[in-house]
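Quick notes on the structure that follows.
In this view, the complex is presented without one of its protein chains, the others remaining in place.
Labels for the chains are A and B, by order of writing; each one numbers its residues from 1.
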Amino acid sequence: MIRRSSHRVPGLPALAMLVFFAPTALVFLSLGTDVISATVEFPVAPPPLTPGIFPCSSCHAGMEPDTTKRELSMHPEIELRHAPEVITWCFSCHDAKNRDKLHLVNGNLIDFTESHRLCGQCHGTTYRDWKAGIHGKRIGYFAGGRRIYFLCVSCHNPHDPKFKPIKPMPPPAGPWDRQNG
Amino acid sequence: MAESKLTRRQFLGTVVSAGVAASAFTLASCSRKERESFFQKHFLEMTDAEKKDLVAKLEERYRARYGRSFNVSVKGAGRGILWGYGLDLSRCIGCRRCVYGCVKENNLSRHNPQTQWIRVLRLRKGNLLDLEKADHYYNPPQVPEPDYFYMPVQCQHCENPPCVKVCPVHATWKEPDGLVVVDYNWCIGCRYCMAACPYRGRTFNWSEPKVEKEEWNTEVHYLGNRPRFKNVVDKCTFCVQRVRNGRYPACVEACPTGSRKFGNLLDPESEIRYLIDKKRVFRLKEELNTEPKFYYFFAE
Partner (left out) sequence: MEAWRFYKKTLKLVASGSPVYYAWCLFLICIILVGLRYYMVQINHGLIATHMRNEVSWGMYIANFTYLVGVAAAAVLLVIPAYIYHFKPIKEIVVLGELWAASSIIMALIFVLVDLGRPDRFWHLIPRIGWLSFPASLLAWDVLVLNGYLVLNIVVPVYMLVKLYYGKEPNKKLVVPLILISIPWAVGIHTVTAFLYNGLAARPFWNASILAPRFLASAFCSGPAMVIVIFQVIRRISYIKIEDAALFKIAELIAYAMFLNLFLLSAEAFKEYYSDTLNLASLRYLYQGLDGHRVLVPWIWTAFSFNVAAFIIFLLRWTRKWLPTLNLGCLLVIVGVWIEKGPGFILPGFVPGPLGEIYDYIPNELELFVSFGVWATGLLIFTLFMKVAIPIERGDFVHTRYHKDAEPLVPGR
């Protein structure tokens, strides 16, 4: 009685992959640095940087790196409240010499577009879940290569990651409510 | 003796002919459109051509009635698909954005009656499944609150659905891809399915749904979020209009903390299969043997 449909789950056009990688590819080209192959694995949205702040080297290239822990004259909005026993100061994650990069524990430099590798060093189990697609906000298409990933920093502020409570949306109208009849 | 027999036959004859005459008169006084919609077949018995006709008729009716141009889909289930849903209880903060995302996407009535397919429960920590202590109407200034956690509940799309079992006219059934759907043009509004559902999965259109003209979502499916009318049952369809095109349901997209997961249970690479394998999932009221496809879990 029920007619079986002969539709297939849409396949994986190479063109779609290219469309998603184009923004990240452009970022690399503009940086003029080595391409990191891990980006191909996760088609992530671009990092949510404040407009105009990147590339950091535009200001920092001419400065002497000063690694003493102090009150910053620039970047006043950044309050570092993230595992103080592990993350002592900015340079636990940011590279002192090349401000356009972050550095991993083993010293390797990575781009901001791959910051998930940095977070994944401490948050391993979450990183594993994120790679499988079960951590974090999901939007768009869930099947095949049309999936989009958000970077960790798209939702979590890396400097002050604890979520603030939000106002809930209104409760439902009860059956006795005038609004419900 | 012969006379009495005649009387009996004549008695039955007059009753039947009176009945036929009454119905013929009623039907003759309707317009052709009304007659056609009165006699509309069950959706599952329609051919593709009839479905196309139906779509054209509905789109025209919606344009006339709501002043918007709707796209009604009758897309069927794909092969090798069984939709499953995951809900991360360690992340839900009870903000209800899923509820209102669903309302917007599925053209639910905003008031008189207010229909919400998703209901978020607030439970006290330590009291996971005592649903009788659940608070539906919590409204603190901010969520999450320290002593509570939150559990959203909607239609669980059971594999062994009690609602399908009890419907007297087959107005609700389980599609091949596992979605439990309602043919709104066949439902007689007896509400037996609502009594049978253990999860408050089904709601009733107690009156004509109230949706502002600009708020209509015009991408609709016949079995899903098309504009309904008063006195029929409706329910969450896992956004049939989206998922059969590969997109996440609206509630998944609305959730700000990423508590909601969705995928094809028959695809070993899917997110939902991953989480069932790696996390400890449970389902509500499993002792009722309804086999829901809505898996709750704790990511951490």
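As a convention for this text, a contact is a pair of C-beta atoms (placed from the backbone, for glycine too) under 8 Å apart; a residue touches a chain by one contact, two chains touch by 3 or more.
Because the structure is a prediction, the values reported are computed rather than measured.
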{"item": "Hidden partner chain, touching residue among B:Leu87, B:Leu121, B:Val143 or B:Ala299", "value": "B:Leu121"}
{"item": "Contact footprint on chain A, counting only the chain that is left out", "value": "174-176, 180-181"}
{"item": "Interface with the undisplayed chain - residues on chain B", "value": "1, 3-4, 6-8, 10-11, 13-14, 38, 42, 45, 112-113, 119, 121, 130-134, 136, 153, 162, 165-171, 186-192, 194-200, 203-208, 230-233, 288-290"}
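The rule is short, and it goes like this: only the chains that are shown with their structure count from here on.
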{"item": "Centre distance in Å when chain A and chain B are each reduced to the mean of their C-alpha atoms", "value": "36"}
{"item": "Complex interface listing, chain A residues touching chain B", "value": "1-10, 125-126, 129, 132-144, 146, 155, 163, 165-174, 177, 179-181"}
{"item": "Chain B residues within the chain A interface of the complex", "value": "44-45, 48, 75-81, 86, 88, 93-97, 99-100, 111-114, 116, 119, 136-144, 175-176, 206-207, 244, 246-248, 252-253, 255-258, 260-264, 267, 270-271, 274-275, 278-279, 299-300"}
